[in-house]
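Removed: one protein chain of the complex. Kept in place: all other protein chains.
On to subunit A.
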């Protein structure tokens, strides 16, 4: 019998209304690097959260066996004790503390009554040496590059006698050279007998590093394969492999003149001083629905929040709106120029949850209900009523707080807020995330209706069927650059996925 470091059998996890994982089986052999692949929302993160005790035993069904012993973790602490460490995409380091302090933050060395700093620093030195990092343990973490910080996270995990190391999208924020260092360290750890679970969208890395790969799709295990039997296209086929089942109300429209033209647009991250958007160029036409596809972290949200003036950081390039070169410094400029931006996080960026529907609806277009500097409440209510009727909002009354509404109805209030201002360009960032099918369908209808009236619409969506179903044209982004363009007729899930993962131009 082969020795398994980890066996997860028959794992089922339900959230209210959704089955996130359905009878998933996941087995990892000792000392291998095992890649876990799947689309956004396939259930990778949920599975890893079960393994690391974030979702405690009892909230899911199924068995977890580590090194032959069945385990039932009730907390992250318990999974750490058993040798499971997870490193998330977002770093969990304290920037103001030194490398040594971070490495031993939750370690027993820090728990003694009197902390022996010399011992901590020498121990940290030993671990850094073991992993092959030449860093002074007394350096503050925020002085290191993101890549080095990631490696410090790995070091921290190893001090907990880690047998199974889980890396969730470790290279998303790394530069090329840091990726190489990380690869080296992973190969080294493998030779030292550490088992590694590697979650990545970058199939190139998966092919180069992993020994085997498990593919999840819609909460189901598609299969586990030795890497020697696979290639990138095969993995993509396994990841996608589903038909367009949902209904999209698409009707061919007349596409008008260019309404938005973006040329060689680049955005630089303020802290990392790294280009997060690289030379993006595209055109949007009147009456067109333009889909933006790509994996999480591909830079789609950053591109459009930056265009909208809502992202700090230096930007370069030319933006032409309706034939006029436009410089947008802040959201007010963008709104002035006819842009509207429905954010991917409606609760955080879209709504004032404690305010009622009327006030939220008129927040952007408040000028339309102001007479002689005074808000005309009757007119305000009337406008809010008309627009929300158009959005088919369902609410007990218009004076209900938006915090009380369901996700779909909240999203309709956000749409009302922007559409009341009669935008020329409407940017929708994941507009149907977390809302029910009925509301989704209504939002698609509103999009079609607006496009019919000549509004240029951008839809950023991680759901491939949605992008394929609603868009006239699809652009694919990967790592901050626009990698491909597909007409509605030629686009398929496989082509888009290939373009988004490998940056392979078709």
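Going forward, contacts are C-beta pairs under 8 Å (C-beta built on N, C-alpha and C of every residue); 3 or more make two chains touch, one makes a residue touch a chain; residues count from 1.
Note that in this section contacts and distances are computed from a predicted model.
Its record in UniProt calls the unshown chain "Xylose transport system permease protein XylH", which is the match among "Tryptophan synthase alpha chain", "Thioredoxin domain-containing protein", "Xylose transport system permease protein XylH" or "NADH-quinone oxidoreductase subunit J". Of the listed positions A:225, A:250, A:268 or A:349, the one in contact with the omitted chain in the full complex is A:349.
Of the candidate positions A:364, A:443 or A:474, contact with the hidden chain is made by A:364. Only one residue in the set A:199, A:290, A:395 or A:500 touches the chain that does not appear here, and it is A:395.
The set of subunit A residues touching the chain not shown comprises 308, 310, 330-332, 334-336, 341, 343, 348-355, 359, 363-364, 366-367, 370, 373-375, 377-378, 381-382, 385, 388-389, 393-400, 404-406, 409, 417.
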